[in-house]
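Below you will find the structure I want to go over with you.
Just one protein chain is left out here, and the rest sit where they should.
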Amino acid sequence: MVPLSYYLLLSGILFTCGVVGFLIKRNIITIFMSIELMLNGVNLSFVAFAAHWHALAGQVFVFFVMVVAAAEAAVGLAIIIAVYRTRETLNVDQVNLLKL
Amino acid sequence: MPLPIHIFILVSVIKSLIILIVLLTAVAYTVWLERKVVGHMQNRWGPTRVGPFGLLQPAADGLKFFFKEDLTPPHVYKPLFIAAPMMAVIFALTSISVIPFGNGFTFGPITLPHYFPLIHFELPFHWGGSVIGPYSIPFQITDVNIGLLIILGVTSLGVYGVALAGWSSNNKYSLLGGLRSSAQMVSYEIALGLSLVGILIQSGSFSLREIVDAQGGHFLGFLPRWNIFHGQFIGFFIYLMAAYAETNRIPFDLPEAETELVAGYHTEYSSMKFAMFFMAEYANMITVACLATLLFFGGWHGPLFGPPLLQTVLPIFWFAVKIFCFLFLYIWVRGTLPRFRYDQLMSFGWKFLLPLAIANLVATAIAVAW
Partner (left out) sequence: MTLILFLAFGAVCVAGAVNLLAQRHPINSALSLIAVMAALAGEYLLLGAEFVAAVQVIVYAGAIMVLFVFVIMLLNAGEEELTKGSRVAILLGVPGVITGGLLTSWVVLRHSGTEAVPAGALPGPPAEIAQLLFHDFLLPFEVTSVLILIAILGAVVLASKPDEAERRFD
């Protein structure tokens, strides 16, 4: 039997890795992937609590999180492509001028 | 009687081995069938020399692949170069695990005789004199409630084998082929999934066995209650076209076209790795044929007659006949149609097939809700 706190701990570890990746990485695509990692950690939390409290609404909410993640990934990657076209770089440190 | 855990593991391992061996042989002989049929359509013989009717040709091809030099060019990204064909094959062969082939049989009660002196003592389960069974063993490796979703998931994962092969080859033809192929596969996955939702609405379950069971019986007197006659006619054609695009077959095979892109995403592959891509493509074809049979053509339903042993085996025979028809259809289309240009392919998928699939879904939902 797995205590609930183990699931929450795993979810916290994933979220923390996502935050750390968001802060220390310089490639914009990797930053985006860290955001997806954070969302996945949150999803695990939702499903664990849904199982704990026997409330199926937790699993339904996971769908909404996934939909939002998908929409955000699509638009974010389109922005990345647009930025790459003008700046020719994927390094966030070099995208620091408002005017090209 | 539910299976005890040791019998369950033993039975599952035996089933997996049998189905895997049969599947790999089927893949090899699908290649033979394709060469023969396309050959006859082009007014030539196809393989005839190796064995009667060229039936040993797949064995000869396999030997050739073993002995060919497995060349890894120096400029590729090695980990992904080696992993990509393995991924393609693994995902192609995994989806066979939820496909039911027939009804199943009952492993009747067997009483073990008493003269097993070696195992009569100090075992957790006494075998001498005890009764095994009756266990009912279905002809399916595992019957999951979400079987259809598993197949869709494994199909989605199969895109990686192609995309990573194209990228890791470090070669502009492979990269273009890989990009085009993954874009094509992702686009047609949507139409594929939506065409299957119509079936789900009619059958009310994701489990493949229950979908087939819902197609038993007859309606209108003589027509069997297969989903293609019972309302999913357009859904069948949407599924067929989307599946042809998913498996990268003519008319949708621009990503691996020999005349266009050298060889697309498997340009740099030779010998065993190329054989793995080949196997993955034909295994995907067989999975698509299995799914089409199960979802639209009633699976293993067919005329049953004879003694009980024959009645257990006959559903598998009908299933195999229907799959053979689908493979023949695949090969027939391959021999006949020219291939689409890439922009025609993408606009067909997004602008025609997707709205048609949504319309089919809405029509099915309204029909069922009444």
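A and B label the chains in the order they appear, each numbered from 1.
The criterion applied here is as follows: contacts are C-beta pairs under 8 Å (C-beta built on N, C-alpha and C of every residue); 3 or more make two chains touch, one makes a residue touch a chain.
All of these numbers come straight from a predicted model, not from anything done at the bench.
Student: For the chain that's been dropped from view, list the shown partners it touches.
Tutor: When the full complex is considered, the omitted chain touches A, B.
Student: Hey, which of B:L164, B:I228 or B:L327 is the one touching the hidden chain?
Tutor: Hidden-chain contact among the options goes to B:L164.
Student: Among B:Q57, B:Q140, B:S182 or B:S195, exactly one should touch the missing chain; which is it?
Tutor: With B:Q57, B:Q140, B:S182 or B:S195 as choices, the missing chain is touched by B:S182.
Student: Spell out the interface residues on chain B facing the chain that's missing from view.
Tutor: Chain B touches the missing chain through residues 80, 144-146, 149-150, 152-153, 155-157, 159-160, 163-164, 166-167, 175, 178-179, 182-183, 186, 189, 204, 206.
Student: Take the complete complex as the reference. Which residues in chain A touch the chain that isn't displayed?
Tutor: 1-10, 12-14, 16-18, 20-21, 24-27, 29-30, 32-34, 36-37, 40, 43-44, 47-48, 50-52, 54-57, 59-60, 62-64, 66-75, 77-82, 84-85, 90-91, 93
In the analysis below, only the chains that are shown with their structure count from here on.
Student: Express in whole angstrom the distance between the two chain centres, defined as the mean CA positions of chain A and chain B.
Tutor: 34
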